[in-house]
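Okay, structure first, notes after.
Of the protein chains in this complex, one is absent; all others appear in place.
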Amino acid sequence: MDLAELREQVCEANQELVRAGLVTLSFGNASGVDRDRGALVIKPSGVAYARLGPSDMVVVDLADGTVREGPYRPSSDTPTHLALYRRYPSIGGVVHTHSTFASSWAQAGRPIPCLGTTHADHFHGPVPVTRALSAEEIDGDYERETGNVIIETLAGLGLDPLEMPAVLVLSHGPFTWGAGSAEAVANAIALEAVAAMAHRTTTLEVAVEPIAALLLERHFGRKHGPAAYYGQPAERD
Amino acid sequence: MDLAELREQVCEANQELVRAGLVTLSFGNASGVDRDRGALVIKPSGVAYARLGPSDMVVVDLADGTVREGPYRPSSDTPTHLALYRRYPSIGGVVHTHSTFASSWAQAGRPIPCLGTTHADHFHGPVPVTRALSAEEIDGDYERETGNVIIETLAGLGLDPLEMPAVLVLSHGPFTWGAGSAEAVANAIALEAVAAMAHRTTTLEVAVEPIAALLLERHFGRKHGPAAYYGQPAERD
Amino acid sequence: MDLAELREQVCEANQELVRAGLVTLSFGNASGVDRDRGALVIKPSGVAYARLGPSDMVVVDLADGTVREGPYRPSSDTPTHLALYRRYPSIGGVVHTHSTFASSWAQAGRPIPCLGTTHADHFHGPVPVTRALSAEEIDGDYERETGNVIIETLAGLGLDPLEMPAVLVLSHGPFTWGAGSAEAVANAIALEAVAAMAHRTTTLEVAVEPIAALLLERHFGRKHGPAAYYGQPAERD
Partner (left out) sequence: MDLAELREQVCEANQELVRAGLVTLSFGNASGVDRDRGALVIKPSGVAYARLGPSDMVVVDLADGTVREGPYRPSSDTPTHLALYRRYPSIGGVVHTHSTFASSWAQAGRPIPCLGTTHADHFHGPVPVTRALSAEEIDGDYERETGNVIIETLAGLGLDPLEMPAVLVLSHGPFTWGAGSAEAVANAIALEAVAAMAHRTTTLEVAVEPIAALLLERHFGRKHGPAAYYGQPAERD
């Protein structure tokens, strides 16, 4: 894959966020990485989605974070994406949205409990929420620290990024990732659906029990790992 | 009706689930049965809805569950559909979704109470929720056991599948059925509307009373059975 | 206006209910009346909205309720519409929906309180809910009795149908009306918006106060009656 193809994929990923209803105004961004070329491709900052084409995507150096190609300044959240790509060699795409149900859990400071199989199909347990950033982190390299606190959260829980491809940043919103930008978008869509269901379940029944551990394993295992049997052989994620 | 026609119907049923807003990503599936040919037609597993045409539908043997025709692996939920068709000779279509309001009731482990005439027009009483599957059932032939627990739930309540064409699988989501795949889809749509209304009614008024028994009978009877007078003579369901 | 024009208007009113998102499946119906010809025009029963054209509308005799023209059986709710037209000479259109927020208040058995100016612009005080129908009424001419209980509700509160163009039928859903079928549809749309806002206000703040009486009068009076100054001179409702 060359960078032209990655620009197409990343542009399509950003447009899919709009079609899926996860975007208000110009909030949100998707990126993809080309590890051979040591570059990531990301949406430009604050440009209206309706005007975005592949040539508007910005190519950023994975090592030093400078812009290599593209007419625009990259998303202001680029340092968060960089931190995640650098720490997790297994991921190829990152998405950030302010989708309203997932952000409501982030604002409430509560992990999204795993209440059913829709959740278990995509996320291997409760979706965690980060600690608050310190004053130094907010005043410093804020967007990079946002990436760091996501990494710290997964590490603290002993979670692999592909079994838990989403974290809620406290008082902010969700970041998701995956094998590529399309998978990161799919996880953002699944997360919002799961967040909506968990909200509706919780407002109906405050003391709801999480899904049985065995059922969680069965559903996550249907779609992920060596024993997966969901989807077509060539398409399994 | 030949299998080509059934493929068309089942493909259309799956697409109608998308148009009705009941589908996120590739969740959900619809099937139809041809009892003369001993076959069911079902959506392939994990294929994007946008790409699905009639020729992508999978024909599965009703007796032994093997694939007879089609380029794809069938939905991973096929054994659940098979169990329902085998047990209920009166049904011709089955639908499974993760629609968000109905799934929220399933996650809360609560039957959907019959609170009004929209519900009574389609479902003859509260929509039941299954018991939890046992460890053996989850570890065993999980999807077939999902069908079995639906059947056990209806049997335990003494309900006929056409008077109660929906069951919520605990911690999972709804299955619906009907005389054909189009009717199963209509019941899935009605169920989600009814689940949304019941959620909104309950968050407004915790101690809400169910509909009067006589009014339930009047509305169910307007649309179903020998005294039905809703719809046109040729179209009555 | 001849009946062909009224058929066009009533068909358009029914389609507008779909476009406004008030309709699930084939629920709901709109009608209009021609008092000179002693006839009402109404949607046929249980026919899919996508297939409805003006020639499918059914013409029903206002005096005896028999079908005068049209290939279909009229809506099963026709006797409710007839009861309202007969009792209220000032109305020219009637709409019934199962729109989800308004129906949730009907299912909760609670009038929609007047909490703001959106409500006051359309409805002169809380939107009332009927009493339960008696066993005799349900077993008897049920749809006509539904009309009668709406009339009894307005009468009991001393309300004129054009200052309160909506009533919630308990455990069922809303009926609205107006000078013509377009106005009845607009009132159905406004009612659903008002019901959603009142639901969201109430779940936020249980002990919310209704709008000040003077502000209610000011807003209702901006749009209705001799001192109205909203809209264009020729279009004032």
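Which chain is which? They are A, B and C, in the order written, and residues in each are numbered from 1.
Basically, contacts are C-beta pairs under 8 Å (C-beta built on N, C-alpha and C of every residue); 3 or more make two chains touch, one makes a residue touch a chain.
Computed from a predicted model, the values in this text were never measured in an experiment.
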item: Displayed chains contacted by the hidden chain, counting the whole assembly; value: A, C
item: Which residue of A:9, A:103 or A:130 touches the chain not shown here; value: A:103
item: Missing-partner contacts on chain C, residue numbers; value: 115-118, 186, 189-190, 193, 196-198, 200-201, 203-205, 208-209, 211-212, 214-215, 218, 222, 229-233, 235-236
item: Missing-chain contacts mapped onto chain A; value: 24-25, 27, 44-47, 72-73, 76, 98, 100-101, 103-110, 132-133, 135, 138-139, 142, 171-173, 199, 202-203
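Keep this in mind: only the chains that are shown with their structure count from here on.
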item: Other chains in touch with both chain B and chain C; value: none
item: Chain A on chain B, rotation in degrees - Cα superposition, rounded to nearest 5; value: 90
item: Centre-of-Cα separation between chain B and chain A, whole angstrom; value: 32
item: Chain A-chain C separation of Cα centroids, rounded to whole Å; value: 46
item: Per-residue overlap in chain B, given as positions that touch at least 2 other chains; value: 203
